[in-house]
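A protein chain is absent from this complex, but the other protein chains hold their places.
Then we have subunit A:
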Amino acid sequence: MGAMGTVTVLLFASLAERAGTRRLELPLEEGATVGEVRDRVVAQFPQLAPAVPTLMYALDEEYAREDAPVRPGSTLALIPPVSGG
């Protein structure tokens, strides 16, 4: 399976601070899921690993499950537990 396009990954709050960036572009493997892209991000930034059990995900601004397929050109946000209000 070759790369086909890219995915933009957004990091916020504690994740952005720990990674030192709010945004990265990754090549997207054909058929990759949200969870697989997340694993690639964690491989690049191992300091994010402890946050994984409480992460939520959004694909193009809609909450998405870990097994959802990621389309080329889409934006995946890694969302730590929200604390607004």
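The rule we apply is simple: a residue touches a chain if its C-beta (ideal position, glycine included) is under 8 Å from a C-beta of that chain, and two chains touch if they have at least 3 such contacts; residues count from 1.
The rule we apply is simple: contacts and distances are computed from a predicted model.
**Q** Of the candidate names "Molybdenum cofactor biosynthesis protein MoaE", "ABC transporter permease", "TonB-dependent receptor" or "Monovalent cation/H(+) antiporter subunit G", which one corresponds to the UniProt protein name of the undepicted chain?
**A** The chain we cannot see is, by its UniProt record, "Molybdenum cofactor biosynthesis protein MoaE".
**Q** Check the options A:20, A:46 or A:85 and report the residue that touches the missing chain.
**A** A:85
**Q** Against the chain that's been left off, what residues of subunit A make contact? List them.
**A** 10, 12-14, 16-17, 53-56, 58, 61-63, 77, 79-85
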